[in-house]
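Here the complex is missing one protein chain, while the rest keep their positions.
Moving on, here comes chain A:
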Amino acid sequence: MATTFSASVSMQATSLNVGGLNENASCIDEQQVTTTRISFQKPVLVSNHGRTNLSFNLRRTRLSISCAAKQETVEKVSEIVKKQLSLKDDQQVVAETKFVDLGADSLDTVEIVMGLEEEFGIEMAEEKAQKIATVEQAAELIEELMQAKK
């Protein structure tokens, strides 16, 4: 019998354990011979070709990149970057965006970092500031410094 599932489902007579994927979790990709529960993020067709014991390999359906910085920090950083580089409002700036991809050279990066320092009231050390290349790195460093300040 063939069955389709959406969202999370529990099914008997199957031995599989698949970890659900979400933004902040690391992906668990195991296949264990245990009882029942399957949960899929996407609808998947599972067919039991007349066998009672069904087990199959599922590769990672989606690679999750764990984001160590808070979303609001990333958003604030993106706002400042957009303003500094005079980008259009619909230009997408996410955590992984590199400054060079937005058309910034090293001087623009220095300016952005200065703007971030002013906005969050922190001081970045020279060596650390030079390494910043993406929005993600900037947000992480900012959070580190804000934690240290408290």
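One rule holds for everything that comes next: a contact is a pair of C-beta atoms (placed from the backbone, for glycine too) under 8 Å apart; a residue touches a chain by one contact, two chains touch by 3 or more; residues count from 1.
Assume contacts and distances are computed from a predicted model.
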Among "Complex 1 LYR protein domain-containing protein", "Multifunctional methyltransferase subunit TRM112-like protein", "GPI-anchor transamidase component GPAA1" or "Radial spoke head 3", the omitted chain is listed in UniProt as "Complex 1 LYR protein domain-containing protein"
Given A:Gln71, A:Gln91 or A:Ser106, the residue that touches the chain left out of view is A:Ser106
Absent-chain interface residues of chain A come out as 105-107, 110-111, 113-114, 118, 126, 129-130
